[in-house]
Structures are given as structure tokens and as C-alpha cells.
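Yeah, one chain of the complex is gone here, protein chain that is, but the others are all in their spots.
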Amino acid sequence: MKTIKDSVHDYIEVEDVARDLLDTAPVQRLRHVKQLGTVTLVYPSANHTRFEHSLGVYHLASRALSQLGIEGQQAERVRAAALLHDVGHGPYSHNIEELIHRHTGKYHDEVGDLLGSGAVARVLTEHGLNPDRVAALVAGEGELGQLVSGELDVDRMDYLARDAHHTGVPYGTIDHGRLVRELRFVDGDLVLAEGNVQTAESLLLARALMNPVVYSHHVARIAKGMLRRGTERLLAETDVTPERLRRMDDKDLLVALRSNDATAGYGERLSYRDLFKRAVWAEMDAVPEDLIAADHDEIRRLEDDIAAKADVDPEHVVLDVPDEPEMKETSSRVIVGGEVRRLEDQSTLVQALQAAQRDQWRLGVYAPADVQNRVGDAAVRVLGLDVAETLVSDVRPGIHATLDEFQ
Amino acid sequence: MKTIKDSVHDYIEVEDVARDLLDTAPVQRLRHVKQLGTVTLVYPSANHTRFEHSLGVYHLASRALSQLGIEGQQAERVRAAALLHDVGHGPYSHNIEELIHRHTGKYHDEVGDLLGSGAVARVLTEHGLNPDRVAALVAGEGELGQLVSGELDVDRMDYLARDAHHTGVPYGTIDHGRLVRELRFVDGDLVLAEGNVQTAESLLLARALMNPVVYSHHVARIAKGMLRRGTERLLAETDVTPERLRRMDDKDLLVALRSNDATAGYGERLSYRDLFKRAVWAEMDAVPEDLIAADHDEIRRLEDDIAAKADVDPEHVVLDVPDEPEMKETSSRVIVGGEVRRLEDQSTLVQALQAAQRDQWRLGVYAPADVQNRVGDAAVRVLGLDVAETLVSDVRPGIHATLDEFQ
Amino acid sequence: MKTIKDSVHDYIEVEDVARDLLDTAPVQRLRHVKQLGTVTLVYPSANHTRFEHSLGVYHLASRALSQLGIEGQQAERVRAAALLHDVGHGPYSHNIEELIHRHTGKYHDEVGDLLGSGAVARVLTEHGLNPDRVAALVAGEGELGQLVSGELDVDRMDYLARDAHHTGVPYGTIDHGRLVRELRFVDGDLVLAEGNVQTAESLLLARALMNPVVYSHHVARIAKGMLRRGTERLLAETDVTPERLRRMDDKDLLVALRSNDATAGYGERLSYRDLFKRAVWAEMDAVPEDLIAADHDEIRRLEDDIAAKADVDPEHVVLDVPDEPEMKETSSRVIVGGEVRRLEDQSTLVQALQAAQRDQWRLGVYAPADVQNRVGDAAVRVLGLDVAETLVSDVRPGIHATLDEFQ
Partner (left out) sequence: MKTIKDSVHDYIEVEDVARDLLDTAPVQRLRHVKQLGTVTLVYPSANHTRFEHSLGVYHLASRALSQLGIEGQQAERVRAAALLHDVGHGPYSHNIEELIHRHTGKYHDEVGDLLGSGAVARVLTEHGLNPDRVAALVAGEGELGQLVSGELDVDRMDYLARDAHHTGVPYGTIDHGRLVRELRFVDGDLVLAEGNVQTAESLLLARALMNPVVYSHHVARIAKGMLRRGTERLLAETDVTPERLRRMDDKDLLVALRSNDATAGYGERLSYRDLFKRAVWAEMDAVPEDLIAADHDEIRRLEDDIAAKADVDPEHVVLDVPDEPEMKETSSRVIVGGEVRRLEDQSTLVQALQAAQRDQWRLGVYAPADVQNRVGDAAVRVLGLDVAETLVSDVRPGIHATLDEFQ
């Protein structure tokens, strides 16, 4: 048994298969992938990595399994899946996950190939575990897959607590002790025991509060937009392949961006936080419906159109259209009066949260500070935005909130 | 200047009038009044007092005043009011506030008499402050009164953080640093600056989550019901006057209960946590409308009727009908797009919270364990409850959540 | 199983005999005995009680037992002893322990009579546990007694962490997770495993740093001195017996002091923090050797002599001569290079700590502010102090440290 000191869970005991997995390169690689990608440009303390998060998820999975009375090889498989659940992440985690998926067809939780070969496969097999079954758990399949990836999975319990600890933003402070303790299996569904509607709500509220302040902070989004544009060019104009990109870590990608002429500008700007500014920041009601559904190629075309109309370098316009908001956790299940109910059917609050998510949605157009206003005007016209609900350029006097510029 | 170490705000600097007020008996008395009354019977670590809370409120008021650029005697008055804002609390704080009000006509924030005489008046006058004007601030009057008692007052910023620290329940973890920093005065209204809808929501959510888990936990409510019944008897059958009761502290009241034959049973039971159990626990829909509006005399009559029908000692039935829920904070104001708006008009989430509060409302009937079932049956009939929405007696197998019995 | 939320250990699971013991009056009584007595007059947040501490000690004992592989009735007995280890404390814990011992012959860990009768005996016997054997464990007897009361007992692990949390003073922040995890039994001795010299040192250093700042803060000592004098009078001039005193809790004693004419002054002063001041504060080198060894009667005589010479009311002079310092933990055992060694033989640091304790020792004479200087002068002469090493009266300009007066 190894014992590892963790800033969130204090001591984490690593046993058996997990101990051997820990020494494999795919797991150690996660030391070099930051948990929150570009969010560190907003919250300087947020340098925690997928490695320590994976240990935390492993730790909570162990406790949940023991609480649920699940033992033996079945438990061993879940613990392995918990430790391995993020090995599929490319550099900068979710920041370029869509991009990697577009080029490789794989999301971060599709890890069959990564677990099925090399050191990880060897360790799993030595411990009598089938790599495919572990990969299925990572994808959230089967009854026990819910523990690893589902509405009440230990993944979000760890990341909320950990992100709060490292950003300093208190909203993610959840009672993970209680959450783990109250898990039950009822007819194959993972649920929270009687008396825990509130416990389930608190998990959802934590994420809802962390969302705009941390995960979708506009500065993190600007940097993410620039990173995506730079990475697209890297694939287009150098010999970096999508598969190689997928297996890079944060530093590999940043060094690659900086080493190639075509992308060095992005690399420099991201390294030294010399970021574009918001030229447009628009609420959902201001945005034509088909724009929200636009695909990658269409977005690229629109960026070029805006650049042309504003008469700026096409590399200097980033259009950022987030997906429609959804909160998976709203369908988490709780026992109420002896029956399993979905949280969204039970909780007035959760219904409201779904609406609130739409209120917080914003479309962004980003550009260097010196062309910000020109790009803003062009973007409003090209995209057909309703100016009444749109913030054009963030430098208008009086609009600026205290924390806004830096954070 | 005195510097006082505090478990929540680290160092609190106490200057000028506050320093002298600190040495008066009415302020020192707050050392003996617990912040959360009977909640300590649920959360054993929650022994914090109105004294340290008052220091915390003073501290946050000082910071808010300096942030708002308010100085001189005006600021001095607010700081005094912050330190004194709770001297009007009777023993066990809010637990018997209604009872004291019924007998004396005074709520805890009506402190004109307490500030207008004795040592406090002397200190205020020496520092050139008018006791009546300080008392008005305590009551939330005037523009600056909003800082002491209003939707965005520093009182709730302190108690949420402090109650979280001492109970161990994380839901009250708010970002009071940001809240204080973002306060503004606009046309005489205390508001939060642009970009803080979320900050305002987080304050409200913290209280909404703390409510059922801490402030209205059923065990705390049972103990509170017993305390009220015992205290009524104390007034009725001993020479303790309402005015003397109002100025007692926690220990005075507990010792008084134990020293009088008529109330010794309550005193013993409260001292050693030998509490009644829930005979009935009913949702709002199960309860006839006029019962929710019933006054004290009517409640007493119903308790006697239930006792008679159940054939138990009338002292062994406590009927606990909370007021309809309301959350003052929903009308707190934030600046959005340059205009002052009420949070409830701006936030989908807050509208939902108000509905959610009703979902959590419960009527309770409490009795000793050995007559719990008899009292439950009688109560359902006497009160005309809809049994489909009512939990009768909490010992039915399968109903019990893990944390329920003790906490 | 009950689960109790604790501000230090998060969730504490209470099972079997402990669960039943929890409901007995002797354990519940600890809710009304503050952990640190008069220290709350220095650190207003330090209102934690022996009750929550006892739960914490129980929790750490459970974890230590499971780590050591000790199970069954043997473990059950230790857990019971852990929960009961402080039931022998009188009001204000250690503050008047010497006084109670002088009158009853019993220290707080001599609990044979308290465990051997009443509800506690009943519960223990029902669970097949012999009350005498549990009492022996509380007294630290036998191999397993070391866990409850010894150099490496879980008692100090809990109180250091808890006192730090509630005072806000960080020095007590120890790594109790590691301490518990590293406990071993070697030849009947409780020791720390290989590689833990530092871990043992940290425990000792934590206490050494907390001592002058918290446990022996001069304001807490002044209040303690006044409490002892008041309590002596209570025994001398009222019908309160030593045995009744021993079973009082904090509020009982404070109310008793306030209700009797002979002691009301002390009661008022302690309630409202209207304390004596230091008239003399002398280092060990300034104090004649036989004075350090003086017994209670001699101290009383000296107080009278000082009062006579200063021409003040004898009740207005308190002479406070602490015992010579000793740190039990210095003899805790650690494994070094495969052998069990005593910490003081192994650690240069620990040897120094013992000397440092002497540096911090102070004799105090306390008196009301208005006679402070007269009493100081008289005391120096009556006690034969070396004025070169003595601080006479704490109001001399330039002597006062920032935090000194209040804290």
C-alpha cells in the first residue's frame, strides 16, 4: 500500500492494481495536463492537474464501494476505472476536446485503445482485469459505470471540491463526505438515500455557481478560443497529426505552438497572457437561432466574413458560440418517501436552475485590443445580433465590474 | 486599538467607541448567549456565541464602510450599531424571541431602552454619539441602517460563514470578501455593483441550503418547542417576569428551568438532550390553511385537545407550526447593465427558491417516545391533517435516513 | 450507527456501546463544560466543550484501534474509555482541578465512582464491559491505556487540532492523520513507526507553541486565579460541598458564584470580563526557590501578607505560582533504525524544548486596576522577588505589546 498526501482528501491509500497503474506513463502523463486548462489565466492558483484529480476520484470511488458493500474483482475494476478515467484527455483537457473529437472521432472517455495496449493493458491483465470492461466503466456503461461517470459520479464530487480549493472560490465547497455516504443502489440505479433531496441540490448548485465564475469565465473562454484557433493551424500547417496531438500534454502543445512560425503568435500570447479582448458579448435572446446550431465550418466562414468586413487579419477574429447549456445532474435520483424520484421532478430549485443556465449563456467575439471596436461593429452586422441585448466591446465606461478585467 | 483573534476573520481590530463598548456588561453578556440556541443539540461543535458574532459583524461593517468611503461620526455610529446589534437578544436568541415579544412587545432589534441607559448610553454619549440614532440603525432605519439590518447586511455575511465554520456544514461558505467589496450606494439604496447577480444569488443559496440542514433541523425544532413550553410555564408559575426573562442569558434560563419544580422536567431534558420525538411531521399541503395562521392561544388549545384525545399529560404534547417561509434577501438589489434591479426580478433562480422554501416547510407534533404513536394518531385527527402527505411517527421502519436520528 | 457532524473531523460514526453512552447524563453534562475554561476570555471563539472533544477522542481512538488491528471487546472497552475519559472533569475543566483534588482527593481521570454506578455503569454492563476496567483505561493503566492517556494518546491529538480550529491560532495544526496511522505496539509500548522522529517532534512543538499563546495566556491565568479564589469562598461560606462542586458544570458554578453574597463579586467580574490586572509578572530566576514549591496554605498566607502591606482588601490580591513546567510527551517513543528510542534521547530539539519551557514560566500577582501598583510594590517586598527580572505592573509605558492588553 502506498499512502499519498493530498491537499483535498489528506491521505489517499493506493492499493493493488491502482498502485501498479500509478507507475505507468499514461497515468503519470496526467501530471502535465492541468485540470482547468486556461482557467489558470484567471485564477493563478489553479494549477492543479488531472493526476491529482484522478487520485482523488480513485479515493472517493474506494470509499463509495466500501460504503455500498461492493468487493472483490468487481470493486477492483471500478477502482482501476476511477484512476484511469481521465487518461483519454488531450492537452488542456476539455479546452480542445471538441477539436480532437472532430479530427480523431474520440472523446476523452473513449479509452478502449489506450487501455487495450501498452503498460496499462499489461498491468490490468496481470491483475486479472479485462481492459475492455474497465474501458466500458470509464464510459459510464453498466450499473457500476454510474459511479465513474453518471449524474452522481465521484468525478464531480472530487473536481468541485478540488477546484474550490485551488481557485479560492468557495462555491464548490460540497459535502462530499455525506454524498458518498448516502449513495445506494436501487434496482440498478445509483441513488441518494432518503432525506437527501437537499444533498443532491447542493451538488447541482455548487456546479451552477462555479460555472460562470470559474469554468466559463470570459477570460478563460477567450484564451480557450485562441488555443483552439492556434491548434487548428498547427494541424493544418505542420506535420503534427491529430493522433499525436491527442497524446500530447499541456507543455508539448504550448512548445509546439511556439516552435512553429504559423502558430508562434498564439503560443507567445498564451504563454504570457497577452490575450484578445471581447469585441462582442451577447445573450441568447440576441442571437439568431441557426447561429447557435452552427457547425465548425460555418463558424470559420463567419470569422472570415467578420474579418473581411472589419478589414483585419482573419487570424484576429475568434467567434465563440457555446453549446446550449445542459446539466446532466438534474436527472440524478433520490429516494423520497421510499420511492426513487428524479431530482428534477422533485425539486423546484432544480427546474429553475435549468432556466438559469440559459440566462448565463453568452456568445463571444474576441479580437486584439487595437481592433476590438471595429471587429465588434462588424460582428454585430455579420451575425445579425440584436444590439439591445448585446454588449459591444468591453471598454465602454461604466460597464466594467471591479473584478472583470483581470478575472 | 485592541486586536482580537477570531476563528473566522483571523484578526479583528477594535477601535474607539467599539473598544469601550466591548467592556460593558450588555455586550459581555452576549458571551453567554449561543448564536444558534438548540442547534448545538444537533451539531455539537456549534457553541459559538452572539459575542463573537457581534465582533464579526463589527469587523465586516468596518470594512464595508471603508470600502464605501464613509468616515467620521457617521461611520462611528454604524460601527457602534454593528457591535450592539444583538444586545436585544434574550436567552437562546431566536428560539424564544416570539415568546418574549408576546410578553414584552419587543423584538430583539428594538433596543432603544437598552442603549438609552446604563453603561452603553454612557459610552456612546462620551464619544458624542446619540443612543437613539444608534438604536435606529440597529432597527435598520435610514440609508446606513441597511448595512446593519437589510437584505445585504453584514449580519448575514458573518453568520453564514460562522455557522458553517462551527457546525462543519459547508453550505454557508460564502465569499464575504467579494460581497463586502462589491457594495455600493445608489440613490440611497445599498446594492451590489455590476457583474454580481451571481454573488447575490450565492448569498441566498447559502441560506436556503443552511435552512433545513441547520437552522430548521427537526431536532433543533423539537428542543426549541420544549424550551418554549418550559419558559411559558416559568413565566406562569414562578416570579420570573418577562422583563427579567428578556435580560437572562442561556445559562440563567436553563438554571431557572431546573430550579423550579414546575419546569425542572424541561430543564433536565434540555440539559441532557433527552428530547421528545416527532409524532407528526406534515408538509404544507397536508395542513388546513387556518391552522397555519393559528395564534398562540389556539395552538395551546389544540395541544390540550390532542393530549386529551391521546390520553396523555398535556405537558407531553408540543405542536410546532412555523410561519410561512419568506426570504428577505430575494429583494436585494444588484446593478445590471447600469440599472438597479431587484434580485427576484432578475434571477430565475431566486424565484424558484421562494417556491422551494414552501416545499421544505413542515408542521411538527412532538411527544415523549413512549407515547409518540398515540399522540401522532390523535394529532392527525384533531388537526385534520391529510395523512397522505404526513409522516406519522418517525420510527416506522424504512423511513429513517442515516443521519436522521441523531442529527 | 449514529453519524455526527464535527467541525474538526467532519463525520464521526458512533456505534454500539458508545451510542448508548452518549445518551447518559454524565456524558451529556460535558456539553456544559468548556474545553478551555477561562481561555474564552482571551479568544472569544473558543467556546468548544468537553463533549465535542470527547467525541473527537472517541473518533481517533476508533481509527487507531483499527489501524493497530485491535478488535472485539478489547477495542470496545478502549472506545468506551475514550468517550468517557473526561467525565471526571469538574466545572471549568483544569481551571479548578487542583482545588477539587485538594477537597475530594480526586483528579479528573479518577472516575471509578462515576463509571461504577448509575446510567454509565448500566450501559457498560449491558454491553458486557466491566466499569472498573474501563476506569483503569481512563487512568492510562495497562497497554491499551496508553492510547487513552499517555505520551502518544489520541486525547492530545484531538485537543491540539480542536483548540487551533476554535481559537484561530494555527500553532496547534498537527497532522493527526499521520500520527494515528503511524502508531505501533512494540513489546507493550505504544510507539511511532520508523521515520517519524519528526512526526513526534511536531506534536511536541505544537503544544509548546500553544502553551504561552493559548493555554497559559496571562489573561486566562488571571481569570483562573479569580475563579479559584471565588470557588474557595463558595466552599467555605455556603453549603456547597466539594462533591457537589465536582459534579457542577460551568454554568452551575457561575450561577452559584453570582447567587451568593460572599462570591457575587467574583461571579460578576468573571461573567462580564471585568478582570484584575497583573501587579507582578516574574521570571523563574527572580523567584526564591521555596516560593515555587509553596503549598496552598502558604500561598493564602502570602496573599494576606501582601494585602496587609499594600493596605487593600485581602480579596483583592491573587498570587499565582504555576508548577514547574514538564512535558510528558518528551518521553514518547519512536522507532529509529529498528529500535525503540525515547524521543528525548533521540531529538536535540526536544531536549531544548524542556529548557524553553522554563524560560516561559512566570509567577503572577493580580489585583484590581486601581490598586495594581500598590499591590505590585508590596508583593515584590513580601515575596522577595529579584526586581531585575520582574515586571512590576503592566501599565508602564513602552512595555506593552500590541496584542497584550486584550489577548
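Letters A, B and C mark the chains as written, and numbering starts fresh at 1 in each.
Basically, contacts are C-beta pairs under 8 Å (C-beta built on N, C-alpha and C of every residue); 3 or more make two chains touch, one makes a residue touch a chain.
In this text the structure is predicted, and so the values were computed from the model without any measurement.
Enquirer: Among C:Ala119, C:Leu205 or C:Val340, which residue is in touch with the absent chain?
Expert: Result: among the candidates, C:Leu205 touches the missing chain.
Enquirer: One chain is left out of this view; which of C:Met1, C:Ala193 or C:Ala264 touches it in the full complex?
Expert: With C:Met1, C:Ala193 or C:Ala264 as choices, the missing chain is touched by C:Ala193.
Enquirer: Out of C:Glu52, C:Asp175 or C:Asp252, which residue would touch the omitted chain in the full complex?
Expert: Going through C:Glu52, C:Asp175 or C:Asp252 one by one, C:Asp175 is the residue touching the chain not shown.
Enquirer: Among A:Ser7, A:Ser66, A:Thr125 or A:Thr241, which residue is in touch with the absent chain?
Expert: Candidates A:Ser7, A:Ser66, A:Thr125 or A:Thr241; residue touching the omitted chain: A:Ser7.
Enquirer: Touching the absent chain: which residues on chain A qualify?
Expert: Touching the chain left out of view, chain A contributes residues 1-8, 10, 14, 23-25, 28-29, 31-32, 40, 43-49, 51-52, 55, 165-169, 250-252, 254-255, 271-274, 402-403, 405-407.
Enquirer: For the chain that got dropped from the picture, name the residues of chain C it touches.
Expert: Counting only chain C, the missing chain is touched by 169-171, 173-175, 178, 181-182, 193-196, 198, 201-202, 205, 208-209, 212-213, 338, 347-349, 351-353, 355-356, 359, 398-404.
Enquirer: For review purposes, identify every residue of chain B that touches the missing chain, sorted by number.
Expert: With respect to the unshown chain, the touching residues of chain B are 3, 10-11, 177-178, 181.
The rule we apply is simple: only the chains that are shown with their structure count from here on.
Enquirer: State which chain is most central when centres are taken as means of Cα atoms.
Expert: Here the chain at the core of the arrangement is B.
Enquirer: Between chain A and chain C, what is the gap in Å from one C-alpha centre to the other?
Expert: 50
Enquirer: Just give me the whole-number Å value for how far the CA centre of chain A lies from that of chain B.
Expert: 40
Enquirer: State, to the nearest whole Å, the distance from the C-alpha centre of chain B to the C-alpha centre of chain C.
Expert: 33
Enquirer: For chain A, give me the residues that contact two or more of the other chains.
Expert: In chain A, residues 178, 181 touch at least two other chains, as defined above.
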